[in-house]
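What follows is part of the complex, with its chains left where they were.
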Amino acid sequence: MIDTEKARKIFDRDRYAKLSGVELVEAGSGFCTARMKVDDRHLNAANVVQGGAIFTLADFAFAVASNSHGQLALAINVHISYLQAVSAGTLYAVASEVDTPKRLGVYEVIVKDEQERIIATFNGMVYRKNKKVAGL
Amino acid sequence: MIDTEKARKIFDRDRYAKLSGVELVEAGSGFCTARMKVDDRHLNAANVVQGGAIFTLADFAFAVASNSHGQLALAINVHISYLQAVSAGTLYAVASEVDTPKRLGVYEVIVKDEQERIIATFNGMVYRKNKKVAGL
Amino acid sequence: MIDTEKARKIFDRDRYAKLSGVELVEAGSGFCTARMKVDDRHLNAANVVQGGAIFTLADFAFAVASNSHGQLALAINVHISYLQAVSAGTLYAVASEVDTPKRLGVYEVIVKDEQERIIATFNGMVYRKNKKVAGL
């Protein structure tokens, strides 16, 4: 079974999440919370957080939640809606499982700021391979 | 009018694209090509390029193409499909305008590798503000 | 303020929903439940409910929920994921508001069958016009 400790060990190997300052807060079976403290590196030419940075935060929580059952899950598509531009503060992504895990799985991720305003909603689908997640 | 030179100057301020190693190759009215040479920083825990890195490459081309008319365009949502996992080489994102620019605009971005294999398709919508893009 | 009665009167004019056998169950501020009893007319060439029929059920609940505040809301895009094929029974769509209504609004619709299995998830965005919904 996954727990926050184990998840941290495994997903610590995600170099792009690390580069982006994404941290795992909590993980369990079918869910994950991650956070990202916004700083200068995340800003785009219009001085707001780049869509890719928000996506990466959400995608990381999605990856942890969808791989939490121990079977390798690959993202096959994602839909993200941006509700609010943001340029400072800490963002939180909470990923949860929409349905019981099968070959295909659907996950929902909500990205909020510290004032609980919704910054983005993210809906992702995975395809599960006949392979174990290394370390789980 | 936008050209590659001008676009480079403006979008050079995109710090997250820079952090991610995304480079502008060519830009014009309603289109943009960008590239990203894959290296260790882009990899996830499964040792393939993180979905967020591919998204960021595509999102950058989308931002340049949708802002190319000089009116500030904010991404409101994006759908991305991943067709092929990738772990090395250079990726190219080509963004083009689906329809003539209005208040809402739709853009399509195709991400390919050097062998012209499609890595991802990206479909994004922008909302145009009554504001100019600084520098255009 | 909207209520189920008023919503029924207004959305009774939706001829495509009617053709498809979609019925309004309950409506309120920012939410709606609709249902569709599956019969032969909904089936595709593979003898399962056509994706368009499931979409139409969800889209109707989305339209009612997003127009419930009295300001005309037009769908600008939708993402739907199909989790389970279905060929009989009654389907229910429950639409709810992800965030407080603004110029752009995001709605989530869950389609379930009578056994509470999730058939589809639907995520839609509207753009609000400076116009009232006739009858609200």
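We just call them A, B and C in the order they show up, numbering each chain from 1.
Going forward, contacts are C-beta pairs under 8 Å (C-beta built on N, C-alpha and C of every residue); 3 or more make two chains touch, one makes a residue touch a chain.
Keep in mind the model is a prediction, meaning the values are calculated, not measured.
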* Asked: We see 3 chains here; how many are in the full complex?
  -> 4
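Here is the rule we go by: only the chains that are shown with their structure count from here on.
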* Innermost chain by mean C-alpha position -> A
* Asked: What is the chain whose Cα centre is as far as it gets from that of subunit C?
  -> B
* **For subunit A paired with subunit C, centre-to-centre distance based on mean C-alpha positions, whole Å** => 28
* Compute the distance, rounded to whole Å, between the mean C-alpha positions of subunit A and subunit B. => 21
* **subunit B-subunit C separation of Cα centroids, rounded to whole Å** => 33
* Which residues does subunit C have that touch at least 2 chains other than itself? -> 79, 104, 125
* **subunit A-touching residues of subunit C, taken from the complex the two chains share** => 79, 81, 83, 98-99, 104, 106, 108, 118, 121, 123, 125
* In the complex of these two chains, what residues of subunit C are touching subunit B? -> 76-77, 79, 104, 125, 127
* Of all residues in subunit A, those that touch subunit B in their complex -> 10-17, 19-20, 40-47, 49-53, 55-56, 59-60, 63, 72, 74-82, 85, 134
